[in-house]
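So, chain A:
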Amino acid sequence: MRSVSACALAVLAILASACSSTQAAPQPQPTVPAVSSPAASTFPMTLTDDAGRKVTLPKEPRRIVSLASSNTEILFALGLGDRVVGVDQYSDFPPAAKEKPQVGSFVKPEMEKILALEPDLVLGTEMHVKTTLPELEKRGLTTMIVTPKGVRAVLEGIKLLGQATGRQKEAETLVGTMGNRIASVEARWKGATPVRTFFELSPELYTAGPGTFVDDMVRAAGGSNVAANAGKEWPQLNQESLFLADPEVILLADHGSAGGQSPQSVAARPGWQQVTAVKTGRIFEIDPNLTNRAGPRVVDGLEMIASRLHHGKP
Partner candidate 1 sequence: MVEVAAAKVGVTGKRRVYSVGRYGVALAALLMASAAGVMVGKARLDPGTVLAILLSRLPFTDFTPWWPASFEAILLEVRLPRIVMGGLAGAGLSVAGATYQGLFRNPLADPYLVGVAAGAGLGAALAMAMPLPPGLYSLGVVQLAAFLSALLTVGLVYSLARVGRSTPVTTLLLAGVAVGSLASAATSFVMYSQGDKIPVIYAWMLGGFNITGWQQVTLAAPPVVAAALVLSLLGGVANVLQLDEDQARSLGVNVELVKVVLIVCATLATAAAVARVGLIGFVGLVVPHAVRLLWGPDYRSVIPLSALLGAAFLVTADAAARLLPGPQEVPVGVVTAFCGAPFFLFLLRRQKRSVF
Partner candidate 2 sequence: MESSLSLDKIAFRFEDAPVLQGVSLELSPGSLLGLVGPNGSGKTTLLRLAAGLLKPTRGRVILDGEPMERMSRSEIARRLALLPQNPNLPPSFTAWEVVMMGRTPFLGFLSREGAADRAIVGRAMEMARCRHLAERRMEELSGGERQRVIMARALAQQPEVLLLDEPTTHMDLQHQIAVVELVAELVRGGLAALGVFHDLNLAACYCTRLAVLSQGRLVAVGTPEEVLTPELLSEVFQVELCLTSHPEGGMPAVLPPGPRGNGQARLSPREVADLPGIGPHPDPLPGGEGVVESPLPEGDGRGVCEMDGNPERGRLRCSVN
């Protein structure tokens, strides 16, 4: 039972931290001209989504429900804000997303609310493949999974979504800008010794393991995740193992919530004084919204992580 709940915990950890912090100032949005581009894509159209399913869109979607904040952000960035008719409770960016009708939680959206909005496209993530989407499809709704698993995969996700919504051109523009920024971060730290990094989700040392978005971001930013070989996506890192790995940087995603951690509280933990990150004072609170959401702001997150990892370096 515990391992199952541990998984649930980790997922929840991501989500909750995602909505808890508002410290980081919103980054300027990639601006996309809000002109309705003449159909570069032709409907009806059949696409393969991130779950490997064939999705047929009979016409350009005009009433979209997004079940994840990452996809909500992509939709808004593509200038589709007015086509979003419903969002999950964690969709809080851009601020206009908060005004949209909510259809319940990310983990368990409410079927009735979704149906009442009469969407012509419901966007989910990996999380919804086996639970929510089959229910929706049974009721005749068109569903699609966009769930990028890495930094560069986000670009593909944006393209896919652009194609599905008839915003290919906007998507290309956005992806171009983002790709340049990602490439510049990667190029800057390529070949440098990776910075050993611990990404703390909770004071119990839950963290992001291999195969997670965070893991990929840390690597792209010139770091190495100390939990990279922890065997599962959301492990609890053994404290001895953490000490052995001796992280040079600690990123605190758990500073916002109850029992919130701070660089001071981490440094005061018994036995932690010998950890390099503590000795050199490289413990940083980070905005988990930028690191957890596979959306347009992923580049902001990447640049932020890179700046923390290489803090003080030229």
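The rule is short, and it goes like this: a contact is a pair of C-beta atoms (placed from the backbone, for glycine too) under 8 Å apart; a residue touches a chain by one contact, two chains touch by 3 or more; residues count from 1.
Selection rule, in plain terms: all candidates are chains of the complex that A comes from, given by their letters.
Quick caveat: nothing in here was measured; it's all calculated off a predicted structure.
Within this complex, chain A is touched by candidate 1 out of 1 or 2. Partner candidate 1 is touched in their complex by these residues of chain A: 2-3, 5-6, 8-9, 12-13, 16-17, 19-20, 89, 105, 201-206, 209, 226-227, 229-232, 235-246, 254, 256-260, 262, 265, 268-275.
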